[in-house]
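Only a single protein chain was left out; the remaining protein chains are all shown in position.
All chains are identified by letter, namely A and B, in their written order; residue positions are counted from 1 within each chain.
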Amino acid sequence: MSVRARLVLGLGSLAALGALLVWAVAGLPDFGHPRGPYAVLAPQIVLNERHVANAVTGVNFDLRGFDTLGEELILFVAALGATVLLRAQRAERAVEDAQEAEERRAAGTTDALRALGAAIVGPMVLLGIYVVVHGALTPGGGFQGGVILAGALLLVYTAGQVVAVQRVRPVSLVEVTDAAGAAAYTLVALAGLVFGVAVMDNVLPIGTTGSLLSGGFVPVLSIAVGVEVTAGVTLILSEFVDQMLLHGGGRREEG
Amino acid sequence: MLAYLVAVWLLLIGLYGVITSRHLVHLVLCLGVMQASTYVLLLAIGWRIDAQAPIYVDIPPRARVVDPVVQALTLTDVVVEATVVAVLLALSVQAHKRFGTCDPDALGALRG
Partner (left out) sequence: MTVLQTVCLLAVAVAGTATVLTRDPLRQAVTAGGFGVTLSVLFLAFAAPDVALSQIVVAGIAVPVMVLLALAKIRTLDRAKEREQEDAP
């Protein structure tokens, strides 16, 4: 099929799809007046029975905790998939070339960049840990804080620190952390069985609203997700960085 | 109503970008635009007139809030779909290694 014919067919189908979708959204409730009963019920349950101030995190880790387990495992599998796709066989020569090229790049980084990186990394890590731990109280939680922490690690790389390309150990620290985070979430979810109630039932003591230990296992799950997201995103980014480095930045060819 | 129409528009324009793309990385970013349309639709469904964010730190317990359930769905969605974009980018890098080009029209079938 020629490009022209494909374009005509594509635009026609898009127009038809657009008409159907506009007809569909015209049947939704008026903007600003949601009809669902859960919209009113969920915040009240989360606040009164679970003592969690941030209703979104409470819904995420408690009322709909099973879905979050699934989403977290999607993230885990995606990190796994990116690793499998990108981690090819590496010749020893290619690894040494990449190491030398990296050291040249790191030595040539300007002082201003290094100083800025050093100044920002500390507050960024602190912010990430704050956002993860205070998920039950303020906007935040494991997902956001995890990506902030991964960004802090990326900043360390960008500001001139050499990244270890060689993987002499078969399992590196980042992978272990990723698996530990995912396993921690699953174990806390199964903890309900140990205590004799249903799976994913909130079994830890529920403190007072507004204190750091409120909400039963919501902070625990938030920390598990934070660890897992940090490690997963760092793993993906480091695989991409290794891939980019392993061909010597265009200076030498593969052996 | 405008919010729903913007969500439909983002879906259609993203799909148009996917159909007429000439580079795999461009295709992946247009897919990101399509993902954004679902976020806009979900949040538009949950919004309530004269309601505040569902954080009870400094508002009274009986205040009107927007729907937190759709926000919870969108929140995990945003982070997870970024990692799916990562897998797709890894696939396009591998496709370039295999076929020597990043043009979807020029990619051949998988050879055994």
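Structural remarks
Everything below uses one rule, namely that contacts are C-beta pairs under 8 Å (C-beta built on N, C-alpha and C of every residue); 3 or more make two chains touch, one makes a residue touch a chain.
Since the model is a prediction, treat every value here as computed from it, not as a measurement.
Contact with the omitted chain, checked across A:I45, A:I129, A:L154 or A:A180, is made by A:L154.
Take subunit A: the residues that touch the chain left off the picture are 31-32, 54, 56-57, 131, 139-141, 143-144, 147-148, 150-151, 154, 233, 236-237, 240-241, 243-244, 247, 249-250, 253-254.
In the full complex, subunit B touches the hidden chain at residues 2-3, 6, 9-10, 13-14, 16-17, 22-23, 25-26, 28-30, 32-33, 36, 39-40, 43-44, 46-47, 51-53, 55, 66, 71, 74-75, 78-79, 82, 85-86, 89-90, 92-93, 96-97, 100, 102.
FYI, only the chains that are shown with their structure count from here on.
The distance from the centre of subunit A to the centre of subunit B, with each centre set as the mean of the Cα atoms, comes to 15 Å. Interface of subunit B with subunit A (complex): residues 1-5, 7-8, 11-12, 15-16, 19-20, 41, 44-49, 53-57, 61, 65-69, 71-73, 75-80, 82-84, 86-87, 89-91, 93-94, 105. Those residues of subunit A whose C-beta lies close enough to touch subunit B in the complex are 3, 6-7, 10-11, 14, 17-18, 21-22, 25-26, 28, 30-34, 36, 38-39, 42-44, 46-48, 53-60, 63-64, 67-68, 71-72, 74-75, 78-79, 81-82, 85-86, 137-139, 141, 143-144, 146-147, 209-210, 229, 232-233, 236, 239-240, 243.
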